[in-house]
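These notes are about the structure you will find just below.
Only a part of the assembly is drawn; its chains keep their places, and the rest are absent.
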Amino acid sequence: MDYQAVLEEVAAHVEPQIGRGRVAQYIPALASVDADRFGIALADVDGRGTGVGDWERPFSMQSISKAFSLALVLADDGEKLWRRVGREPSGNPFNSLVQLEYEHGIPRNPFINAGALVVTDRLHTLTGDASTTMLDFLRAESGNPDLAFDQDVAASETAHGDRNAALAHFMAAYGNLDNPVPTVLEHYFWQCSIEMIPQLPLGGAPCRDLALAGGFLARHGLRADGSRLLSRSEAKRVNAVMLTCGTYDAAGDFAYRVGLPGKSGVGGGIVAVVPGRCTLCVWSPGLDARGNSVAGVAALDHFTTLTGWSVF
Amino acid sequence: MDYQAVLEEVAAHVEPQIGRGRVAQYIPALASVDADRFGIALADVDGRGTGVGDWERPFSMQSISKAFSLALVLADDGEKLWRRVGREPSGNPFNSLVQLEYEHGIPRNPFINAGALVVTDRLHTLTGDASTTMLDFLRAESGNPDLAFDQDVAASETAHGDRNAALAHFMAAYGNLDNPVPTVLEHYFWQCSIEMIPQLPLGGAPCRDLALAGGFLARHGLRADGSRLLSRSEAKRVNAVMLTCGTYDAAGDFAYRVGLPGKSGVGGGIVAVVPGRCTLCVWSPGLDARGNSVAGVAALDHFTTLTGWSVF
């Protein structure tokens, strides 16, 4: 298949959607991003990548990091994580405290903020430094050593972090955090702040880099260097959680329209996986009411229509 | 692949789980079923079926019927249905009224009882007889003309139907039913009461018959006779809804363990789909706390482990 041609057709198809939706407003570093951007890249299982549009512009990972922290914990710790976090769709907006209370401090899944705080807490205990561990992993898989924390974003997340602080304290009250609340919050915010930036001075392509970083999910658990991060079964399971929980409370709709495992972030990025074939990374900052990129979802929808590569 | 051998290995593997869980108790016709049963059958996309264990014994479809009514409405009516029912996982036990109230009488998805009542209402409006339409479809696809409503089960469902009556009246209060509440309830209960029975006097195999009946979902929308029920895209979408919503509030866990679209019923049956390859029907009456067959889920879990045929 001529990936470049497919991506170009996708980009042409979604052009009317670019700029729709609303850029995330809760922190200034995100609110100032230009809404009229759209980039998409594809990385095949052999590590070859291509892309179109604004695929060479930097953007903030935000919640896409949650997929990587889940994988890193499962790699190290196996199934034990599921004593502390569920794997059911939340059925509620992504910051909801309601289910957390009804379910005694056990978050519904690892991709709502509460669940990601638990995963970060565990990753920190396992590695001693949850945020650096993730950054190192992303650099290694993407081959881009210039990926970095964005200190402005991290500081801004902290300054506007009362909801996440509430979640963390609430779970601490139920005994579901091992590390101090401020430590967990700090590493969580650093993870979200990772900026996908072009490698210097070569130039480069953040969309492609992030697609490459997620390649292990298409390779049934194998890292870029051929070593194994996850067993085949574990890789399948991360994909399953992404499909059922990866796009906030729109996971059912995303499965219906796109039919691929995917993880979105309020920076406008989405990583999607075609198991055995490739990973995709799309970025467009305009978000729908549920926090997913409008043009990004439309692009993945059209991609699976063109290729027939949904999992269903 | 030697399906027979695979199914035998699956059956041997789950043997210790057979009889675990609890047979549905809410109506006598289900409560009297022998818990120590287990059958599994597979139908490939060419309509060849095979099975092991108690695959030749009769059982009650129950909520598996919801997958067929959804497909029949989408076939006739397309996307309009989604104005009246969502497609997000419910995040709550299957009879919950809570989200129905918060969401103004629009059920979360077509597989919770409230959603299935809406689908039945629409199917009844489209066809004039929602329950007979479904029975005719099942007979045609399975090739078993002896499939029938179980009048005892239907009467018993009606007698114990206060929760479903509450749901129906509640949606009627929001204007989300077109037909009278008693009509909708009647056809809903008849659909659930369909009994998978062996064809007489030939003998036969209900598990295989139900796997055959679901074959259109593996054939990307083509019926047994090669005619098209659903477009490729529509078939993908029914599978997506099954994966995210098909097993009550355990859909995330089912996706995680099994990784296939599936629809379960409290009669102990589950239909699962391997798109492009085959459908499976497993039956074992012992249910877990969330209403899914204990041995049935374990069997599908082991099947995907043996074959690698999860969608992820």
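Quick notes on this one:
For reference, chains read A and B in written order, and residue numbers begin at 1 within each chain.
The rule is simple: a contact is a pair of C-beta atoms (placed from the backbone, for glycine too) under 8 Å apart; a residue touches a chain by one contact, two chains touch by 3 or more.
Remember, predicted model here, so these are calculated numbers, not experimental data.
This structure file shows 2 copies of a single chain, while the whole complex it describes contains 4 copies.
Please note the rule applied: only the chains that are shown with their structure count from here on.
For the pair chain A and chain B, the distance between mean C-alpha positions equals 33 Å. Interface residues of chain A facing chain B in the complex, by the touch rule stated above, are 86-92, 99, 108-109, 232-233, 235-237, 239-241, 243-245, 249-253, 255-257, 259, 261, 275, 305, 308, 310-312.
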